[in-house]
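Got a structure for you, questions after.
Every protein chain except one is present and positioned as in the full complex.
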């Protein structure tokens, strides 16, 4: 812990008498945060407790924040009525299909950019120009381009995950150790062997850590995607709650997305541990 | 170029007569894309030309895509009417204030997380839970929390840039070379000296590259922010165009955001070159 | 010194009452210094009244509005746009594909897809009322943004929709959609939009609220008489359109903007009269659909002490 | 198979790296190349292996590679260049797969080279579990697997600590004594050069030119840690290079 070093006395300060022996003073440690798992939980519980207290006591107005207990109750009702899965099902399938499309396309394009000069020169500025375009601005167009069925939802999520995946992937390919590639060449490996056996696995850590961001974005875009004619779905549920100013349901929906995000990030951590066990 | 290696003949293939001398065959090169600046431009021009041709010839319906020339004309009208700057001004100031808030808060929190075990344990799960929350879902709440003035727009952009900045910053602090910190301690530097002179500059590359993403997100969020009672602003302009299904203006607005994004990313590249000239 | 207030508005012709009252100084005459706050959508306007960011606004009755009223944040105090026989009101549109397939009147919409912005929005209310009246069933597609609905109907992905005339007419003119009916045939006297304010304004700041309604009504009178009754002839229309053009379609040249503005003409209630029967019907519909709490009463929603009500 | 370098000169753009190098690498001998930093040793080795092309001159191979040779010119790199995601045997099978050698045939080769490099117990280990010395042994095993005609070694020991270096030099010597191989061995380390080289080529500071070629006749197996004759040779080489090394070290690097 960094906290520990604050009380350190520099070795120069103390001046013992000549000839005396005294232990060398400690001045190391710190700057290496250690895990303290329970603190995170405590922080959440305290925040929720404060919100509950405030909304009950009235110094947090009902307009500002719903009672956490009411949110919980809404959530239970949602679960009991079976609607939870009716909303979760379509959302998850949209996430899965959209993200799978965007990520696989993004990884492919990213690798091509990483390998070929001309593709790089042509695509990189294009991707840079696409990145800052807000997807919600394009909603009306997506309706025309992909319809109001599942197509446009997949497309929106795919589009949103595509650009960050491309950027992460070609960065990862650029970072693959060139000596490994030269090694492959020096043993006469074919171009495809080098790409498959050296470039791809070498880029995997970067691709996976890009995936963390891409998938978080996919979850964020779920709401935008479900603006387009979705009857069921967590995003649609949130939007409806928002338009009815029903804060309990709004928060219940947001909590679901938040949990979803944490789960996805946990899943990637597990995949990383599996796939990247070779990292030191 | 990777392209070049496809024609390489492995050294083993050729078997000359005994005793003859033949040059060693070349099998290196490739896997190092070279810059080709003009290609990017050509790609843009070709895409625009195709769009123009298609919309003129009619095989791209007017519903699907506006004529690029019409977009250009819309843009000129916008410029001539003086409205361009009337829209750009507020948007830029929202971006500047919101991003400055979010980034400075994010960097501070990120550094605290990087240095202190308890703050890390408490904040990291919180940030992880906040990250996947779609900001547009919270729009109604932002109105109550921060009003419809500039406050809520700043808050939305700040909130959106905060989380990615925190993540990038504490990652950067974690990656500061520990031997440099031990060096500082071994010379009896004070805790604050170490943070100021070693940790901060060492984390700067990571913070700046996180800034790229944060600022792209800030631009994306401009549209969401300007859903909240904005009269002028690029986002408001795009939203209005979208609600009237006015594709020319929609595209003109999107192009402005896109250019803005490219400019911001260019600006960061310049800052990096200035500030990080010490990198090898 | 005039009282400073903020009035929320959308850049739509239907908000002309406020534009005229401000531009012609009617608010100033009533002792108010009005600042217009423009919004991109109606829903945040209701929330902004609740948060105290603006004082008065005009919008359709929606689930969100009722929810906020129930939380004691806002009150409807008058009426604005109304469906009136003989004047173009909201039109019922069919997509070209559906039209070609024989959907030439709302009665033929059985089993079709009807566009709405959100479940529990005013579009949903209108569509559902049409379905009830015709004894048919339709599916409602929530598309959030008006622009998205336009895109969907133009490309035939939804079959029908209802919208104010200034959007309906140019769409129909382009041939991509067809007008197959009028909302007023199904909902005569439909109180399309209402004037509303915060509960605090309605209950504790009577003078201010009355002053606002006075100024607003004068603006409405001017608008109705010029645009609908043609009291000042074409020149009057031109002048009025010029006034409105400052606020609506401001970035288009006048020639392009004028037809859109003229097309958008709809009657706004004189004196902000409120059709209580219509409001009551809407409230019941929202409750029946479970879009709002069952405990909401008409008293939660409306403060009838300001304007004349009709029923 | 011999290798002959004929009048090789090279520049990167306007930056002259080496000038007119002519050199013979006879079959079955180890040729050491020493020289100060940046004099072009690694570049020269890349030319020999066909990974780069010199601006002028050419590298020719005289005669045919021996029977069964899969990759006549085979590198051993300073930083081992092991794929960290493959086990020891996976790293070796990597270079066999492209020649269509799989299954039992691959198994036999892998077992053989692991035994020769005393790695049999580590076949399943990942590179991250190995010390530097073990990693370089794996790289040597991998090189042996393709039965090279010439081994090209670019400072193969310089990433190791000096004790491990001693151990690996012993291993290389015993490998060579059992079955002599041809090698070009680039190093900074004069102790390595006098221990392993039959012929030591001293390059000048950049642009690299040949300053002297020293022939050592003591058979490899008889050279010992701290042999006085070798010490003398090493001292001679160090005197040749000392000033150039100092000048090369004090040069500012343009980045």
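Chains here go by letter, A, B, C and D, matching the order in which they are written, and residues are numbered from 1 within each.
Just so it is clear, a contact is a pair of C-beta atoms (placed from the backbone, for glycine too) under 8 Å apart; a residue touches a chain by one contact, two chains touch by 3 or more.
In this text the structure is predicted, and so the values were computed from the model without any measurement.
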| item | value |
| --- | --- |
| For the chain not depicted, the shown chains it touches | A, B, D |
| Contact partner of the left-out chain, one of B:180, B:208, B:255 or B:268 | B:180 |
| Residue among D:133, D:148 or D:197 touching the omitted chain | D:133 |
| Hidden partner interface residues of chain B, rising order | 177, 179-180, 182-183, 185-190, 193, 197-198, 201-202, 204, 276-280 |
| Sites on chain D contacted by the missing partner chain, in the whole complex | 36-37, 122, 125, 128-131, 133-134, 155, 158, 161-164, 166-167, 187-192, 225-226, 228, 231-232, 234-235, 238, 241-242, 245-246, 248-255 |
| Touch residues of chain A, complete complex, unshown partner | 11-12, 15-29, 280 |
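In this section, only the chains that are shown with their structure count from here on.
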| item | value |
| --- | --- |
| Best-connected chain pair, where connection means C-beta pairs in contact | A-B |
| CA centroid of chain C to CA centroid of chain D, Å | 83 |
| Rounded Å distance, chain A centre to chain D centre (Cα mean) | 46 |
| Overlap residues in chain B, where contacts from two or more other chains coincide | 11-12, 27-28, 63, 139-140, 144, 239, 242, 245 |
| Of all residues in chain D, the ones touching two or more other chains | 49, 51, 70-71, 73 |
| Touch relationships between chains, expressed as pairs | A-B, A-C, A-D, B-C, B-D |
